[in-house]
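Certain chains of the assembly are absent from this excerpt, and the rest are unmoved.
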Amino acid sequence: MTGLLQVDPGVVAEGVNLVWVFVATTLVFFMHAGFGMLESGQVRSKNVANQLTKNVLTWGVGVIAYFVVGVAVSAVVASLTSGSAITAPFGHLSAGSTAWASILFGAAFSMVAASIVSGAVAERAQLGGYLVFTVLVGALIYPVATGLTWGGGFLGQLGYIDFAGATVVHMVGGVCGLVAAYVVGPRVDKFDDDGTANVIPGHSLPYAVLGTLILAFGWYGFNIGTAINVFQVTDAGALALADYAYAGRVAINTALVMGAGSIGAALVGLVRQGKVDTLMTANGLLAGLVSVCSIAAVASWAATLVVGFIAGVQVVLVFDVLERVGIDDVCAVFPVHGSAGALSALAVPFVNTNAAFSFGQLGIQIVGIVVLAAWAAVITLVAYGLLEALGWARVDREEELEGLDASEHGIETYPEFGDRGIAGTGGSRQPSDGPAVTDGGDD
Amino acid sequence: MAADIQMIVAFIRPGKLSEVKKGLAEVGAPSLTVTNVRGRGSQPVKKGQWRGEEYVVDLHEKVKLETVVADVPADDVVDAISEAAHTGDPGDGKIFVVDVDDAVQIRTGKRGPDAV
């Protein structure tokens, strides 16, 4: 016979919350594959292997940097900027199983921010320099952003609202990408001498769209997952819904905003060229998703549609501005993640169904956006500037023209591409020191 | 050697290949080799688009056709291609005839007109 009190609410909460943490983390991790495909599709085939390598190693070096150093940095920044005492910043390294689960959720978020950058500097950034910067994103740039906000630092104290990271993750990533693209400079053939922008199509729309849909899939984990606690134990000791009280709102807003963003971007194309552009529509879907991140838990569905629509529209306009000022943001990461992220945080006071509009909150949001953007911009300027000075930022002109796959990796992405039967069969394995031999003399 | 072997090289619209193939078979010159090419001629440039930005491409997709004939008069082949590939719009393409000095069929080792 079962006695009393044998279902401890704390145990139920811990177990079920963990299930949800694992699900959400796994989904956010998969966004990595989304970024990989999205970016690969938007670069030329001569740079695909490089982009994929960056993608794989972003997680490789970044997650370690975040776990070992970043978590501590975030805690220290939170303490410093809120005036509380710093206690055992590296305690997380031995925090134990359940705490690690939450930390991993944060790590997956940090790597979303890091992944954004590689799309901006694609097709000319050196692998080495890029990876150094990724370590910095994981160990410093992103942790400072979370320390200031969710960690309880200065902006958090101020009352800055960014539910799922429209600014903390996406805008920070987008600004890093923008500034890095600025420092690295445009691709050789992107701008004519008179500043006219050339259009450089990527090599595969299906990859770009598949990447978009994988990202959208993972985004459910990103947004609903931010409602991370299913249950809580009330002060009275009872089991109650925690973040899950509003998780359904987050979910429906996330699903609807994709529609609004994609429609917004599609319409811009229709109005401007009389044609719906596939990539622009897909970019609009993502910008919609970014734009809901701050407001997903508090906005009505109708307000969400409006914000998402604006986010979709602005993608195209902001991208135009970038080209006009001579910045070569290959995968449009600033319009999609940067400006759409700022838009989201800015929208909070207007759409918050839990609180009436107040200029105070608007002011706080502006301060938050500016501080986070400034932090991302300045540190990237310094860091990528330094990489530039060291000659680690960018490949040589010749290497760029030949393609980073050949120059940085000695690889062809599609060894048979257009050449089935000609170059597709490879050849003798080559001792790396010996002279190159071939299957027939050369003159 | 064989001055009476000629290679007909034609640049045509990809969509016309199937009809041209039929036309050639009808005049008794079914053997041919085709290649995907891109060409510029009098056809106006076309616009491409990437993320909503338009750009122009002046190289149009074409198919290159090579047929070598010996017994069949080159003119028959030229006419067959002309007819089958015609639309009347710019971009229909051109046909060039080149003299071939010698021909060999690899399988049989035959040379000259017989090889074609």
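Each chain carries a letter (A and B) given by its place in the written order, and its residues are counted from 1.
We take it that a residue touches a chain if its C-beta (ideal position, glycine included) is under 8 Å from a C-beta of that chain, and two chains touch if they have at least 3 such contacts.
From a predicted model like this one, the values you see are computed outputs, not experimental measurements.
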Whole assembly, copy number of each distinct chain: A x3, B x3
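Here, only the chains that are shown with their structure count from here on.
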Go ahead and note the Å separation of the Cα centroids belonging to chain A and chain B. 50
Complex contact set, residues of chain A against chain B: 197-202, 268-269, 272-273, 275, 277, 279-280, 283, 316, 319, 332
Parts of chain B lying in touch with chain A, wherever the complex brings them together: 48-55
